[in-house]
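One protein chain omitted, others in place.
First chain written, first letter: the chains are A and B, and each begins at residue 1.
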Amino acid sequence: MKHCLFYSIFVLLIVSCQEQSSSSLPSDRPKSLLVVEENSPLVLFLGDSLTAAYQLSEEEGYPFLLEQRWLKRKISIRVQNAGVSADTTQGVLSRLDWVMGQDIHFVFLAIGSNDGFRGIETAKIEKNIEKIIEHIQAKNCRVVLSGMKLPPNYGKEYTSQFEAIFPRVAQKYDVSFYPFLLEEVAGRENLNLSDGIHPNAQGHEVIASKLEIFFQEEGIVP
Amino acid sequence: MNEKAPILLELVQVTKKYRSGEEELTVVDNLSLEIPAGKTMAITGPSGSGKSTLLNLIAGLDRVSQGEIYLQGVSLGDWKDESLAQWRRQEVGFIFQDFRLIESFTALENVSLPLEILGEKTNLAQEKAKELLKELGLEYRLQHFPGQLSGGEQQRVAIARAYAHHPKIILADEPTGNLDPHTSNQVMKNLLNINKTRNTTLVVVTHDTSVAQLMEKIVSLTNGRISHDE
Partner (left out) sequence: MTNKTSKPELNRLASRIFWRHRGRMLFFALCIAVGVGCLFTIENFLDSINELIAGKARETLAADVTLASWRPFTPEIESSLAQLKKEGYQASRTLAFSSMAKPLKARFPFLVSVRAIEESYPLYGNMEVSPSDYRERFFAGNTCLIGQQLAIQYKIDLGDKIFLGGSTLEVIGFILKEPGQSFRGTFSPRIMVPFSEVKKTGLIQYASRISRACLLACPPHLQDSAKAARELKERLRRELSDPYLRMASYTESQPTVREVLQRVSTFFVLVSLVTLILGIIGMATSVTTFFHEQLETIGTLRCLGLTSSHISQLYLRLCFFIGLLGGTLGILIGVIFSYTAQIVMEQVFSIPVPVSIQIKNVLAGLFFAILITLGANYAAVSSLAKVVPLDILRGRLKTFVISRQALGITITIGLGLLFLYTLQSSNSPKIAFFFTISLVGIVLFSLLLILLSLRVLEIFLRRLVSSSFWGFSLRHGWRQLIRQKARSITFFLALTLGITLLCSLELIEHSLVREISVDEEDSRPDIFLVDVQKSQISSVKKIMSDYAKSSKDFSPLIRARLTHINGESVKRKDIKELSMEERRRQRFLTREYNLTYKDTLNSSETITEGKFWEEGESRPLISLEKRFAERLGLSLNDTMSFDIQGRKLEGEIVAIRSINWVSMSPNFFVIFPRKVLEPAPQMLITSLAVHDSLKIATFREELFDKHPNIIVINAGQILESVRQMLTYLIGGLKGVGWICAAIGLLILIGTLSMGKVQRRRKILLLRSLGSSSQSTRAIDFVEFASIGLITAVIVGLLSYSWSFFLAQQVGVVSHDTLEKILPYLLVSVFLPVVVGLFSNRRLYREVR
């Protein structure tokens, strides 16, 4: 979870600005990366910093890694990363029109942890997620919902109420449900950044491999 | 006047020229003169006749263009500025027309100045200066500044200063020029008195004949040459 404060922005950026820059720009995409055909079906990954690959480049995030994995199996699916760091269910609701303006095959929705980190009443979180799903479904688009969990320091009562939101909503709207986005990643030191909650590049690899199997098993992607 | 005395200074065919733009001005022209030790001498002549220049040459403040000045047989021309300055501070006493006392020093300090310049301790120097000033009747003026003294008093302080370090020669440039006749007489009386007790050579430059008459020898200058020698 991160907060965009004026001050931390200036201060951090002043510091980062003091590093010297190198002169050459990197050349175009390396050959080892596969390129998706332009007219392939589009999958939208809608979420927060976990999806946006916080502090990493987009190519290290699990959505792009998934695209690569599918390409290796000759499945051409375009992946659109619509993760925004620090976003909440409320934020997703207000940007749905922007991100849903395209022809989308299905939406992978992984949102809610920032709501939890902010201690928002679980009923309110649940209502927002429901609205998001209704909105997407109204566009005749399929939704895959990912479950979220909170670290144990939020207390048993709140964390269990929070975790219960996701399967309940999935069932209510009959959408595919992926139990926990950070399965086998959360809490593991070697798979997370120093902040302890955002996956590092290896963490994203694990998420991608788990998701690949999930999509295959659910029959969403061959 | 024919009494034989040892010669203190001897000027041999001294010429002094000044350059003023394109023109060369001869102020002292091939002049020879002997100044005997312990005698008094007046140098007279009209303005611009070279009296003051002659005095400055003797003092070592200026150098001759040609000729030699011998001090007890030694040529001043061979001396460096430093030696000339030393000659002035040890052996020459000056008396000026406009007194040239240091305004910010008291009478006593002005008089003890030559002694101090010679490295005498202040209290000793002032002791001697006090004596001199007393001799000149200025014992009540010791702590006065020149600005607080009359012209005659200032010139008497200047006389005391000139004699303070027992110089061999006193050079007085129009010593009465700024004084009224009465004071002038008084001052000359003082000067000759003190000179007599110290037996010092005294050269007075003046155009005042009454002053010149008081000297043992009178040299008259016209256009840089001696026109009359008595």
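Everything below uses one rule, namely that contacts are C-beta pairs under 8 Å (C-beta built on N, C-alpha and C of every residue); 3 or more make two chains touch, one makes a residue touch a chain.
What you see is a predicted model; the values in this text were computed from it and never measured.
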item: Touching the absent chain when the full complex is considered, from B:Ala59, B:Leu138, B:Val157 or B:Leu191; value: B:Ala59
item: Candidate in contact with the missing chain, chosen from B:Glu10, B:Asp29, B:Glu109 or B:Asp208; value: B:Glu109
item: Positions on subunit B contacted by the hidden chain, ascending; value: 56, 59, 61-62, 81-83, 85-92, 94, 96, 100-105, 109, 113-114, 116-120, 122, 168
item: Sites on subunit A contacted by the missing partner chain, in the whole complex; value: 3-11, 13-17, 19-23, 25-30, 32-33, 44, 52, 54-60, 80-82, 84-91, 93-95, 98-99, 101-102, 115, 117-121, 124, 151-158, 186-187, 189, 194-197
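Note that only the chains that are shown with their structure count from here on.
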item: Inter-chain centre distance, subunit A versus subunit B - centres from mean C-alpha coordinates, in Å; value: 111
